[in-house]
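A single protein chain has been omitted from the complex, and every remaining protein chain is retained in its original position.
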């Protein structure tokens, strides 16, 4: 696809070369994210960071990515009730807001709303998630993390065996990741969940049709043997009819260091879309894993900045001028110490 | 008036040469708003964008205008209940906040509060609206839009015939626009509203005293014949004692393409202060007008950025150095494609 001026609203937009192009640019953003260099290529550009649903970490990740390219951020955080009361359509909101910025990132609680908004926007729109529907940058950063972690182990996505664990029914991140993996060959996916929280059949079919080998387990210990990556997810309490039903499943698939040592391969990568639920009755990924070098969850969050920088740079067509407008970092860099 | 260091809190501050000076500067801001050039003239300056009442679009319009001049924005969005609980006076708030920025934009729900705040501020204050009282930048952007749209039709504000439609009693934008029009000659204003929502008598008198010809209609179709501009407004539901009373009037003056074609002149400009209520029972400006090239409502919103850039540039006395600190745009510009 041609990224210049494009909206990024769904992973269905991407062919494998697109995904690899994004990852190649993300790699080139590393020196800036690590504050080895500063670039000012987007000096004067404005991101409209429109979060009509609260999400501190994603909002700040997008905003920081834009700042790291030299641009400014105007933003809104949380649902603006007044606009709804006044009956404005999403299309009008898009037409007006797109007059204020060069690119928009939008999160909205209603599925499909970001794509609708993009249709009316006069500037490129990057989705920050639309309800239970899509969160394309999360899917991309997950796959980018897999690629990077595997590369560190002398491997690649081809030939990968990954276990997806927990609330596979509501977790949109595993849905999207499942779809993206279809772009690759020789992949094996192990689904570990209670039956009621299993991955939607449509996605399983998609994977099978593209030659991914899919197996099911409802026992954690059996499923995680032999996999390269365990991708753990949170019980999406907020998507259950009530807390009591969510509680039935909470903490059923806890991974801790003892289990890891006994059942996993020595280099198995541990991922999680975050936030992880650290309350004692949930504790999906035990904090005793925090010193395990294979725990990739914080590298995963860091990779989000790289992928978002890459998308902004591609959509605004500055990939090849990032370096030309760069200079040294002038301040103490905690990341290099 | 001398704009350097001045507070902008009321349209009563302006004589006609002042308004024209603002519009001339707004014209010069166009290349920056359209991202044909980037200016850094306000690099290092800080706008305190203090919105003590939620208003996403106005807040972001002000912030973007300041960013487009190269400055930074610190802001607050929504009423800070904690300050009120602690009993701080508006004067103290002004004295403290004005220590943090070079210029302040303030919106506040209480009429008169922005002018009070400005008295105590140590830096220039630009009003972002104070309750039902004033919203001077809206009035200026409305008149700037009228001037521009008329110029595109080989006309000027002098000789204009404009219809104001809807809730003329509560709509502060038509109050302010009515006052501003008094600065011009040979203007005719057609008021179209139910009697209970008619324009306050004081403003009608002001207009008549300055030789504006004012006529009343309660029928939309009769009133809009022969006018150059229809300025439609929203039923200000939030200013009615209850929703039921607001509902009495909702949707009484709907303009759609069929009515436009049958009753308006072929080039009649359609304006609206936005947001327009697009719910089916309101629908003041039908969405079937969206492809009508005379629908100026989105150009109107865009003009807000120009007018706000102009005011910041004038108040901070950088009008003549904007260009000297400019450079080319380095990224993909959606507006030129």
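Chains here go by letter, A and B, matching the order in which they are written, and residues are numbered from 1 within each.
Just so it is clear, contacts are C-beta pairs under 8 Å (C-beta built on N, C-alpha and C of every residue); 3 or more make two chains touch, one makes a residue touch a chain.
Worth saying up front: this structure is predicted, and the values here are computed from it rather than measured.
Screening A:30, A:55, A:91 or A:292 against the full complex identifies A:55 as the residue touching the chain left out.
Contact with the omitted chain, checked across A:21, A:38 or A:206, is made by A:38. Checked against the hidden chain, the listed residues B:89, B:158, B:215 or B:261 yield one contact partner: B:89. In the complete complex, the residue from A:139, A:270, A:305 or A:319 that touches the missing chain is A:305. Hidden from this view is one chain, which touches chain A at 35, 38-40, 54-57, 59-61, 63-64, 67-68, 70, 72-73, 77, 234, 237-238, 274-279, 282, 287, 298, 301-302, 305, 329-335, 337.
Taking the whole complex into account, chain B touches the unshown chain at residues 4-5, 41-46, 48, 72, 74, 76-77, 80-83, 85-89, 91-93, 95-97, 99-102, 122-124, 315-318, 321, 325.
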